[in-house]
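Please see the structure below; I have some questions.
The complex is shown incomplete by one protein chain, all other protein chains being positioned as in the whole.
Order as written gives the chain letters A and B; numbering starts at 1 within each chain.
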Amino acid sequence: MNVLRYLGRRLVFTVFLLIGVTMMVYIISYMVPSDPVVANLSARNLNNEEMVQAYREKWGLDQPVYKQYFTYLNNLLHGDMGTSLRTERAVMEDLKLYFPATLELSIFGILFAVFFGMLFGIISAIKRNKWVDQILRGVSVLGVSVPVFWMALLLLFVFYLKLGIFPGPGRLSASLTPPVHKTGLYTVDALLMGDIKVFADAFKHLCLPGICMGLFTMGLISRTSRSSLLEVLSLDYIRTARAKGLRERDVIIKHALGNSLISVLTVIGLGFGNLLGGMVLVESVFAWPGIGQYAYKAAQNLDFPAIVGVSLLIALNYVVINIVVDLLYCVLDPRVRYM
Amino acid sequence: MKNKKSFLKNNTVFQALRTNTLLTIGVVICAIWLFVIIFADYLAPYDPLLQDLSLRLQPPCREHLFGTDSLGRDILSRVLAGSRISIGAGLQCVIISAVAGMLIGGISGYIGGIFDDVVMRIGELFSSFPTIILAMVIASAMGPSLFNTLLTMCIVWWPNYARVMRAMVIQVKSNEYVEASRCLGASRMRIFIREILPNSISSVIVLTTVDFGNAILLFASLSYLGLGSPPPAPEWGAMVSNGAEQFYYWWVATFPGLAILSVSLGANFIGDGIRDYLDPKLRKTIS
Partner (left out) sequence: MKKRLLKMLAALMSVTMLLAGCGNSAGTGSGSNAGTAESQEESGGENVQAEETKRLVMAVDPDYETFDPGRAYEVYADLVLHSCYDTLLQFEGGDVQNLVPCAAESYEVSEDKLTYIFQIKPGQKFSSGNEVTAEDFKWSIERGIHLEGNPSFLADSINSIETDGDYTLIFHMKQADASFLTKLTYCMFAAIDRKVAEENGASAGEDAASADTAKTWFDYNSAGSGPYKISSYTPGSDVVMVRNEYYSGTAPYFDEITIKTVTDTSSQVMTVQGGDIDIAVNVDVDQAASLENAEGITVHHAQTATFSYLLLNCSEEYGPISNEKVHQAIRYALDYEGILSLSAEGTTVPVGPFPEGFPGSLASANPAELRDLDKAKELLAEAGYADGFSVELYIPTINVLGVDFVTVGEKVQSDLKEIGIDVQIVAQDSAVAQEGYRTGTQSMGLRMWGPDYPDNGSQLAFLPGNVVGLRANWAEEANPELAELGRAAETTVDLEQRNKIFNEIAEKMNEESPFVMLMQHATQYITRSNITGADYSNRYLFDLRNIAAE
């Protein structure tokens, strides 16, 4: 029952958050002194006042901001996110084009981060202050503090150009045709088609950018899981368990890990946010046609309909991830009430 | 004075340094950078702004230990001079957002209810918003300056701390000993300061140290968009992004990159050390 009430409340807040996001973009569009017309019309047409006027009318830019805003909200309720000034396509369509690539990459990145992050964290905690611990901690700090675009280029240089282990930039080799669009995730679509060759190729293309995206979160997770594991290990009940003569491995797996998962979960939530941040650069190096590149170009061209669209999408993701994290909290630690 | 002495004498500090090699390394790295920040002007072999196009993109050699960049400037001198700008900006950003985030998150988590919901949702609003767009807006509305860039970074960052702090507060709040002190009739403020804050601070410190290097990096990417310290200031991040365009001249990006890395490493190691040291329960398990 509690869960339902909690979800209901979150849903209400989510609606407010989304309205908040749209409002913020519109306030921004009002504050920015630069004019979207300048960024999107050619120099010649800018000198033609008639053209500029017609353009403003076409995109509703001649109306006061609050009017633009309410028109937008109204359209949004009908599932219409407007038309991008830059691509002149419906924003919804653009998002459908760009988002799956990002989603696929993020999922790969986060899985990589969770697996290796927790593995490193656990080993570090067990071998506390031994050399293994020091090395693993060093590695995880490296993951957190290397400039991501530099790392991306380095990975590409070493693993693609020098060693030839992984394929180059892009989602698929040029000689292959992308699978039929169902989910937009190439690996999933390829499996649905039963085309192992395309799946393998798409998966290989995922590896380098995925590792790059996940590296930062991996560092965070391994550090957090190490410290929270250590904290839990010092608690009384663990000592009791030890005193009972349980093996150290059993103590950690059976008793300590569950409790330390809580703080790791928080970090995973945060990590997703950071994934989105590093995306622009990674996508640029690996020629990944994702939402980061789309957002960057939209910002450059002051393409406000697209900016609102991307912001909404990112906000929605963020909320969903955090709801999942919050629910997991409760599963893991019954003492935490639905806040 | 007396306090300080007893602190120095306190065995646990040395013990911590002895048992934790990484902590020692961290302290050494940070001490070196502190030295560099103070004496950068004397250490730099050249004027960090001096251009010499006949010496463009020289690989590291005896005259230029770290090589030269695309305008023939000495990279070693620029890295040394840049320490003030980059470390300074990173520190300010992290400290301001950590303090703000801890206060907001802590209070929010402690009070709970509607207040908590509203605050956390506002936090989500900010952190779910694309940083670059926010930075561009603040810069174009208020003019580009170091202060505005720092402000933007803090606006985007405090929710991270608030979330972690809040999560810790909620976890700690449900611990038996807090329940116990509440039963004993301790006031809310007292519980917050005495019980919750010290117990939560370790996680925040871990996050702060992690974020420090990250702050330098974000500052770098904002500088690159023209939102940070204006060129030709030798800012590390701007140097790295400049060098990434010249990938085959590896030294251009590598040395400022290593500088960022080393500061970040140092901060992280110290953070971990402090964490272990501060946590009273952990200390017990050491001894």
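The rule is simple: a contact is a pair of C-beta atoms (placed from the backbone, for glycine too) under 8 Å apart; a residue touches a chain by one contact, two chains touch by 3 or more.
A quick note: this is a predicted structure, and the numbers were derived from the prediction, not measured.
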item: Listed residues A:Y72, A:F112, A:F216 or A:Y329, member touching the removed chain; value: A:F112
item: Among A:A125, A:L185 or A:L257, the residue in touch with the chain that has been omitted; value: A:L257
item: Hidden partner chain, residues of chain B it touches; value: 49, 51, 53, 56-57, 70-71, 136, 140, 144, 224-226, 230-232, 242, 244-249
item: Chain not shown, touching residues in chain A; value: 33-35, 38-39, 41-48, 51, 54, 86-89, 94, 97-98, 101, 111-112, 114-116, 118, 153, 156-157, 160-161, 163-171, 173-175, 178, 200-201, 203-204, 207, 253-255, 257-258, 261, 284-287, 289-290, 293-294, 299-302, 331-332, 334
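What we mean here is this: only the chains that are shown with their structure count from here on.
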item: Approximate Å spacing (C-alpha centroids) for the pair chain A, chain B; value: 22
item: Contacting residues of chain B [partner chain A, same complex]; value: 19-22, 109, 112, 116-117, 121-122, 124-125, 127-134, 136-137, 140-141, 160, 163-164, 167-168, 170-171, 174, 202-203, 206, 210, 213-214, 217, 220-221, 237, 240-241, 244, 247, 253, 257, 260-261, 264-265, 268-269, 272, 275-276, 279, 281-282, 284-285
item: Of chain A, residues touching chain B in the complex; value: 9, 13, 16-17, 20-21, 24, 28, 31-34, 129, 134, 137-138, 141-142, 144-150, 153, 157, 216, 219-220, 223-224, 227-228, 230-231, 233-235, 262-263, 266, 269-270, 273, 276-277, 280-281, 295-296, 299, 307, 310-311, 314-315, 317-319, 322, 329, 333, 335-337, 339
